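Coming up: subunit A.
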Amino acid sequence: MTDAPILEVRGLEKVYPGVRALQGVDFDVLPGEVHCLLGPNGAGKSTLIKCVSGVVEPTRGEILVGGEPLPVGAPSASLKRGVATIYQELDLVEDLTVAQSVFLGHELRRGPLLDREAMRRETIALLERLDHPTIPPNAHVRALRPAAQQVVSIARALSHDARLLIMDEPSAILDDEEVETLFGVVRRLKEAGVGVIYISHRLDEIPRIGDRVTVLSDGRTVATGLPADTPQGTLVEHMVGRKVDQLYPARSAATGDVVLSVRGVSGAPMVKETSFDVRAGEVVGIGGLVGAGRTELLRLVYGLDKPDTGEVYVGGKRLPAGRPAAAIAAGLGLAPEDRKSQGLLLDWSLTKNVSLADLGRFRKGPLIDGRGERGAALEQLRALKTVPDDGERITRELSGGNQQKVVLARWLLRECKVLLLDEPTRGVDVGAKSEIYKVIADLAREGLGVVVVSSELSELAGFCTRVLVMREGAVVAEVGGEEATELELLRHAVAPTDTQPVIAGEEI
Partner candidate 1 sequence: MSTTDAASGEGRSLPIPKPRGRIQLQEYALVGVVALILIGGAILEPDSFLTTDNMLNVLRQASVVGVLAIGMTFVIATGGIDLSVGSMVAAAAVAGGQLVDSGSAAFVLGALAMGIVLGGINASAIAYGRVVPFIATLAMFTMARGLALWLSDKTPVSLFSLDGVRWFGNGEVIGIPSAAIVFLAVTVFAWVLLNRTRYGRYVVATGGNREAARIAGVKVRWIVFSVYVISGICAGLAAILVSGRLASASPIIGNLYELDAIAAVVIGGSALAGGRATIVGTFLGVITFALIFNLLTLMDLAVEIQQITKGLIILAAVLVQRRER
Partner candidate 2 sequence: MSIKHIAGALTLSLALGVAACGGDDSGSSDSGDDTTKEASGSTATKSEGPVKIAFSAPGADHGWMAAITENARDEAEKLGDVELKAAEGVTDSAAQADQVETLIAGKPDALVILPNEPDALMPVAQKAMAAGIPVIDVDREFTEQGAFRALITGDNYGIGYQAGNYFADELKCSGNVVEIQGIAGIPVTEQRSQGFRDALKRKCQDGVKIVASQPADFVPDKGLSVMENILQAQKDIDAVYTHDDDMAEGVVSAIQNAGREDEMFLTGAGGSKAAMEQIKEGGLYRATFLYNPSMSASAIRMARLIVRGQGFEELTEPEVPSKITVPATTVTKDNVDDVMNLGF
């Protein structure tokens, strides 16, 4: 590692009409270093990236790449200087092949024609540098798993001779196994002297891959150059600006009867016969790698997909299979994996989103009782401390964490007995995550049964009453909350322990 930084940012400010996105950011990245960037949503991380990659012109301040000032507002110039960005929503064209994607925009040519053979060779070489020689260069991007698509994105950046790679929440779509692989790629880049800005909400990743940490909050650098092994509590304090006692609330214990009982539910090809119970007061976590069948299991229980076998009982009564409306009527609620595309109608007001599952309650004859609806919705939004708590706001405008609260508010309005939450903290910053954990714990304490599916094993280990681990469509282990550690859960998720799937729960 040489000493001259690849990137230096000094006193950066960016003002949009009505918004001061950056108010003075100082930041630098050394070659061969992985510099983690943390901050709550709205802190200015994306604006900072956009300035560095040339998409946006800063109002004031300096950006030096390799000691030279960056020409402003010209993304192609940034690329030429070796600054490449891997976005969270990968900017790949699904219909192109891997080689075509890597060289999109700067294809190799022989005379006037494309030199496909050279591009193929180059692509293979790049993938080898990233230790992924098995990705076929002529495979279509859409056929690859998200983790592999990400590698293609990185290869593309390398093909531009990137010296500085900005990675925006790369681990959000990956499970723990794939994250390890990603880290391998990042380490390779480090060895090659590439500097990496690594943005993530997952605090536990920082000591594993990072060299230094910078925390942004409210558009300012709150702390920079911290060593990667800074304790999580300190980092969170920097982000949130106050002392946070604990990321996770106290675990709740099962208090009452079985509220949900799943018996032998299966749905080919993803879910094999599975059974488990949930009691009132419990938070049951379901962990596992991507493809283990967790989301699919929830969908079968809720009735979005019709199960091949098995029955579901809510409060002792059998649920007719395959009908979400029946599940809701019985007291189930589902917060789906992708809240934007499956959970919410983004163009609607908060009120309308909150009331959708229980519109029948607000009636004045054949018409909707608008006032009643608004009042009840507001009550729930406030209970969850949603910001802003104005029911007439358009849902699209809220941050990820607050949008998730809207989804939860919907089921609170409905007064569910059992809540099925699929990745409730995905894409949510640490401060908001903590709030959501607390909400879940409170709900359990009030007598609900809650099921939480998550890819973050550490989170499940942190606050669930007990955790079920799924692998390849079956529940393979059940671990009590206190004993659960991330390592233990990962072990079950990855390696076969014994062949017998575990029935977690009692017989009815």
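Behind the choice of candidates: all candidates are chains of the complex that A comes from, given by their letters.
What we mean here is this: contacts are C-beta pairs under 8 Å (C-beta built on N, C-alpha and C of every residue); 3 or more make two chains touch, one makes a residue touch a chain; residues count from 1.
Not measured: the values here are computed from a predicted model.
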item: Interface partner of subunit A in the complex, by touch - 1 or 2; value: 1
item: Touch list for subunit A against partner candidate 1, complex; value: 18-23, 41-47, 49, 87-89, 168-169, 172, 199, 218-219, 302, 304, 324-325, 327-329, 334, 336, 341-348, 352, 356-357, 359-360, 363, 366-368, 370, 392-394, 396-400, 410, 427
